[in-house]
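A single protein chain has been removed from this complex, and every other one stays in its place.
After this line comes chain A, so read on.
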Amino acid sequence: MSMDNTIADLRFAVDRPALIKRLRAVLPASALLAEDEEMRPYDCDGLTAYRQLPLLVTLPENEAQTQAILRICHELHAPVVPRGAATGLSGGATPHPDGVLVSLARLRNIIRVDPLSRTAVVQPGVRNLAVSEAAAPYGLYYAPDPSSQIACTIGGNVAENSGGVHCLKYGLTVNNVLRVRGLTIAGEIVEFGNAALDAPGYDLLALINGSEGLLAIITEVTVRLTPKPELAQVVIASFDDVRRAGDAVAGIIAAGIIPAGLEMMDRKAVQAVEPYVQAGYDMDAEAILLCESDGTAEEVAEEVGRMTAVLEKSGASAFCVSRSEAERLKFWAGRKAAFPAVGRMTPDYLCMDGTIPRKHLAKMLEAIAALSGKYALRCANVFHAGDGNLHPLIMYDANQPGELERAMAFGAEILELSVRLGGTITGEHGVGIEKIMLMAEQFSIAEISTFHRLKAAFDEHGLLNPGKGVPTLARCREYTLARAGTAPVASSSPRS
């Protein structure tokens, strides 16, 4: 995490009155906000520690208006920051002080659901859950299910390559999107992918997924829909030792099982969630695992049997298998409410997102416990255990001097360890401004330079979402120097 805001590294001299005049000519009055009070609600995303008023806010209603905004910004050399529902946790949609914030929230039509080809064409402001709701009458759903799915948009999902609790079996956003239509910063219409399974040339669709609004503005997405399984059941296993729970995760995979979901919560997370949601979790457990099976009734019965056998052998102290769809959803509701539940226990929290090889889960948990003591801050742990993706939730109080800084240092140590263990600083939440400095921990100068050149292939002048995702080379050098003077550098990193 960056201690100071890297957005301000890149400043642009923008003629605000001229920009307003030009935008007024192409937008309805309700689509342009220029007063501080009207713009205030747009001053941050889910990373609330960073707030910044943009130069202007625009709320286009369709692709043509979005295109007009981009053309004007491009011509007047004004930066553009796209925004969906602002549930992002890494500051990807944090405004730029010299830039136009473009909210895509009003592009919220579901253009088409085609049950026979199992696809839906939607505008970027459509909420993730709304896609599944529209597909439900046909026995279909959109598989990636981030816990924020009632609020987050498909545009934001594509931009972050979001995951969910079912992505071990069903894939991330990138594996479930067939086509993205968008606009370059110059306002040109581009289509990545198509209604077939592949497109000629480079896989630009793969690049757009996870591009954090730095390469293009997404205006339409074709997603793949998945048939609802006949039956799904979730097993909840309690463990009185976190290490055993971690080993059980490896045990399940070793048994040749790919669960539909495999999630873990530690004691602090369970104790935050249970009073809030009454999901039925075991409040005495040191850790619980949620392990889902789906398929035909016969298949599920067989797989649940195999799962419980592994869990038992791994030392689970208690089990519970969902007996109805309502109960299954209740079990998941607890997991999906983990962030807000922890949010009730603390004035502020930071959510980390490192991913590590599964075999290091227990080691990582022990390290986090030690760091929690070192920084005197509480930390609850929620994991996409099947993917090795961790969400330590570091609790702090921004009104206490020094606590934010301590929380950030705590988070940075977790992510540095993730890299040293052969993992990554972010599994699904993106780099944004939050982890931008840590990119220098994970990537060499030559790799960072490649990212800059890659961006320039789409956005020559660096106007789309500047100061996010990839640090400037100057910042990388600064980081490397600072690291050399302090903590041990990632010498055991597997990279050569």
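One rule holds in what follows: contacts are C-beta pairs under 8 Å (C-beta built on N, C-alpha and C of every residue); 3 or more make two chains touch, one makes a residue touch a chain; residues count from 1.
As a convention for this text, contacts and distances are computed from a predicted model.
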{"item": "Chain not present in the shown complex, as UniProt names it (candidates \"Glycolate oxidase subunit GlcE\", \"Xylose transport system permease protein XylH\", \"1,2-phenylacetyl-CoA epoxidase subunit B\" or \"mRNA 3-end processing factor\")", "value": "\"Glycolate oxidase subunit GlcE\""}
{"item": "Per the touch definition above, residue among A:R51, A:K359 or A:R406 touching the missing chain", "value": "A:K359"}
{"item": "Option touching the unshown chain, where A:V14, A:V165 or A:L204 are the choices", "value": "A:L204"}
{"item": "Identified contact with the non-displayed chain, of A:E298, A:E312, A:E325 or A:E405", "value": "A:E298"}
{"item": "Chain A residues that touch the omitted chain in the full complex", "value": "114-118, 138-140, 160-161, 163, 167-168, 171-172, 174-175, 184, 188-191, 194-204, 206-207, 209-211, 215, 227-230, 250, 253-254, 256-258, 295-296, 298-299, 301-303, 355-359, 384, 386-389, 422-431, 435, 439, 442-444, 446-447, 450-451, 453-458, 469-470, 494-496"}
